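Complex shown without one protein chain; remaining protein chains in place.
First chain written, first letter: the chains are A, B and C, and each begins at residue 1.
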Amino acid sequence: MQDSRKYTTIHYHQYLGIDELLALQNTRSAAVGKPAHDEMLFIIMHQVYELWFKQILHELDSVCTMFREQRVNVDNMNMVLLRLKRISEIIELMVKQIYVMETLTPLDFLDFRDYLFPASGFQSMQFRMIESTLGLREEDRLTYHGKSYKIVFSDEQQARLNEIEENGSLFELVEQWLERTPFLQFKEFDFLTAYKEAVDRMIRKEQSSIRDTPFLTEKMKAMRLKMLGDSNSYFKHVLSEEEHEKMIESGEARLSYQATIAALLINLYREKPILNIPFNLLMELANIDELLTTWRYRHAQMVMRMIGNKIGTGGSSGHDYLAKTAEKHKIFKDLHNISSLLIPRSELPDLPEDLNQSLGFYYTTH
Amino acid sequence: MQDSRKYTTIHYHQYLGIDELLALQNTRSAAVGKPAHDEMLFIIMHQVYELWFKQILHELDSVCTMFREQRVNVDNMNMVLLRLKRISEIIELMVKQIYVMETLTPLDFLDFRDYLFPASGFQSMQFRMIESTLGLREEDRLTYHGKSYKIVFSDEQQARLNEIEENGSLFELVEQWLERTPFLQFKEFDFLTAYKEAVDRMIRKEQSSIRDTPFLTEKMKAMRLKMLGDSNSYFKHVLSEEEHEKMIESGEARLSYQATIAALLINLYREKPILNIPFNLLMELANIDELLTTWRYRHAQMVMRMIGNKIGTGGSSGHDYLAKTAEKHKIFKDLHNISSLLIPRSELPDLPEDLNQSLGFYYTTH
Amino acid sequence: MQDSRKYTTIHYHQYLGIDELLALQNTRSAAVGKPAHDEMLFIIMHQVYELWFKQILHELDSVCTMFREQRVNVDNMNMVLLRLKRISEIIELMVKQIYVMETLTPLDFLDFRDYLFPASGFQSMQFRMIESTLGLREEDRLTYHGKSYKIVFSDEQQARLNEIEENGSLFELVEQWLERTPFLQFKEFDFLTAYKEAVDRMIRKEQSSIRDTPFLTEKMKAMRLKMLGDSNSYFKHVLSEEEHEKMIESGEARLSYQATIAALLINLYREKPILNIPFNLLMELANIDELLTTWRYRHAQMVMRMIGNKIGTGGSSGHDYLAKTAEKHKIFKDLHNISSLLIPRSELPDLPEDLNQSLGFYYTTH
Partner (left out) sequence: MQDSRKYTTIHYHQYLGIDELLALQNTRSAAVGKPAHDEMLFIIMHQVYELWFKQILHELDSVCTMFREQRVNVDNMNMVLLRLKRISEIIELMVKQIYVMETLTPLDFLDFRDYLFPASGFQSMQFRMIESTLGLREEDRLTYHGKSYKIVFSDEQQARLNEIEENGSLFELVEQWLERTPFLQFKEFDFLTAYKEAVDRMIRKEQSSIRDTPFLTEKMKAMRLKMLGDSNSYFKHVLSEEEHEKMIESGEARLSYQATIAALLINLYREKPILNIPFNLLMELANIDELLTTWRYRHAQMVMRMIGNKIGTGGSSGHDYLAKTAEKHKIFKDLHNISSLLIPRSELPDLPEDLNQSLGFYYTTH
């Protein structure tokens, strides 16, 4: 029955709701009888952003749903990856859109700026939903004149934001998925022990290499040894579960100890077929985080250019707020920090042959 | 009275019509009970394009209005330029958006492609309006299965397209503006005569230079002289009013003889203050044309990737149609072709001192 | 011994050969005593392209080497993918670089254009090597005034190009790798038979659906049935080995029958873990092809803008040549054409359970 609608013919304009869409650009300047040419751009730019926000949320929600299944269906992992890549492409486009925004000059903005009070980008519900769905918690956020960012939203909207925060964000879902990684302990093989030994071996080798280099001055040797020593203690530091817990308490780290170790394993043995997609996926999450940071930063620059030292339409110092959130609202910092735990491939502990096989595919046996 | 509305406070969501905007993504796949995840992207991409189209039309209309004034107000010329630049930035962004479109894979498109029949991008009214406002005439367009491109539109829409075509496009307004350029004949100085002499002088100099070069073989000399000869006859060709009219009749040229000469003058003496903005403006028109061509071409590539040899949802071979329009729908070709008339600065005829002054500013005299 | 060099300190300028690098911009215009400011840009743009070409060749060579191993090491597949992605990023950047090239105006180019004769981009050895390494054969290329593209190169260079052509290009290596795909015949299951049955089933279902739709006019029904019929015969056409061989002979197809079927399987069952990376890899190859096409096309546009109807410095009509190669020099067209063979996921034949398992990972069993 319903399927017969499949063949109802449809026109482009009707399908996309073009008439309704093009009726939504109601400039305030025209409403007060002083039409300002550039307010159209201001409205359309924001509407385009909101459409992309909806798309990003659509992808994020589907990705979270796939992660939420009892055990992530392996048949979904590449789809998760491709959807995350799509989000990256969209944010890249959003960054590029700032060049269009910057064709609005400060003087032209003045022609309608007063009519917008106190509307402000802070009030974009969807952008807050994106941040929360990714994993930004209320306590991670910059406060808004000392109050919660939620105060600009309606009760209903606040309820929805609370629900997202309670539901488990992508950060938490990825953390749980990492914690389930099965190869950290494989029969006799304990990844962490093998890795620690490799680190020790590597550092001892480097120390003697430095000491034995004839043409290095004593001062240079001391400097290099000091650098090495620091990294040694750093490795010891972060690889201790106890120390890691302290870092979580102090806010220096967020990802659980178990998940961190798993992310490290995936990074180090990423060439193993079974870890290919997980590695690409962790890279893509870090990429999304970085692109969002770039967008916030570029946004801050644009606001600076537009209004200089003046306060934003929302009554806050727009530039400062945005510039601060650029770094502060980063979500997957722990994934970036994995870099400091890596050791060169040449120093990697060899894997036992049966583990090696388990990380590959068996199709040659058929 | 009216002005008091200025201080009505307004919320971001209400100002931008967010609720209405986000209610316009109605997937056909969900309507037939077979929701396809990626149809959302398909809808949003097209809606974003339509919003940008509206913005481009908004700029184009304002630019045409400024050109239509009895005599273009010189106080508007830089504004015209900046609005054209904005259009360029938007089209650059539209080109970049194709990377987002390409995250929709052919297999995912199949999940909802059948439900779209026969909706098609050919039916975008606004894009046709952009082309017509820029100056694309019905006779310049690729026919659509042997029929006018207008047949997919309603009577009302067709009337609007006719109106635009009759109203005078940006191409025609720029042509008339060029024809009004006052410096082609300045007292004793006739630009065209001086330019023709310079061309002759230049070619004679080059011919003897080639003949006198000791290390060139006779064959190379002949080849270089032949190349030179060709350009000689070409200059003579295009600088004859009679020949130019023939080129217009045959469709090789479109811009009037008078306007072409003016555009040449502006290109050659572009450093003169009075010609700075006119030169930048001609460059920007050529730039818009080229960017639109790029967009059509990339769009064609994307369609090829999506549906291979199959026909598009609109019942046409999408890729071929789009690929052909890429070049064919170019509007300001004549501006690109000015390049072949240029001569090096070192060969430019000197301007009489009083003309030179007229092309500058007088402010030092105050 | 050798390793002690590891600790030789090195300075940025020395490491990168900055002094030598910055000594290579010798403008011809200065050499003849008529320095032209913009020739510097001309030289640097081309040198940057050549550096990127070297990087692309570096990646392509490593990818070919990995494919050439007796049996591609599965531990290398994601590395192959990431290196192909790097090539894509580089070509995207090269496309963007054209915006920089376009700041060189035609009049400024005239200041030094004559001194370049007959140097030309056609003479870039590395670009030809990239095309050949990817798989462009001599017979696929546009001829150059009726002669081989190789005539502009030295004997030594020609020998190197011949060697690349004989050595087996990436196209051929990918073809062989596809032909080795093990799952086309899996015990009782024959992919091609199952797929053909699915196509038939799908088309029959659609036909009766069209006939039974009450609100379609007879004319519309006939039109839709005709479209469907066409695709039916098309499927039959391409899935016959005999027909495929004919297409290869006529030049419509290049990829072998066996490899085409494997690429189809990979596209259809791309969610299966074992096919994730192969699918992403085929997409990336198509992507590189498309980006190179875009680069050639944009390059052609830029040349058009620069010299209009005049012939290029290399003595050929630059724009036409480049515009034609854009499409003609595409290498992985067959991968794009796979799109027309796809059927919706809902119509896919179910895989036998043991095949399904073989396409996944076994790690849960340990």
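We take it that contacts are C-beta pairs under 8 Å (C-beta built on N, C-alpha and C of every residue); 3 or more make two chains touch, one makes a residue touch a chain.
All values reported here derive from a predicted model rather than from experimental measurement.
Contact with the undisplayed chain is limited, among A:142, A:159 or A:227, to A:227.
Residues of chain C that touch the chain left out of the display are 2-3, 5-7, 9-18, 20-22, 24-26, 28, 31-33, 37, 40-41, 43-44, 46-48, 50-52, 54-55, 58, 62, 82, 85-86, 89-90, 92-93, 96-97, 99-100, 103, 105, 114-126. In the full complex, chain A touches the hidden chain at residues 34, 102, 105-107, 110-111, 117, 223-224, 227, 231, 234, 267-268, 270, 283, 286-287, 290, 293-294, 297-298, 301, 304-311, 315, 323, 327, 336-346. Mapped onto chain B, the interface with the missing chain covers residues 3-4, 6-9, 74-79, 182-183, 186, 209-210, 212-216, 220, 224, 270-274, 276-277, 279-280, 358-364, 366.
The rule we apply is simple: only the chains that are shown with their structure count from here on.
Comparing the CA-atom centres of all chains against that of chain B, the greatest distance is found for A.
Taking the mean of each chain's C-alpha atoms as its centre, the chain lying closest to the overall protein C-alpha centroid is C. Each chain gets a centre from the mean of its Cα atoms; for chain A and chain C, those two points are 31 Å apart.
Averaging C-alpha coordinates per chain places the centre of chain B 30 Å away from that of chain C. Each of the following residues of chain B touches two or more other chains: 105, 117.
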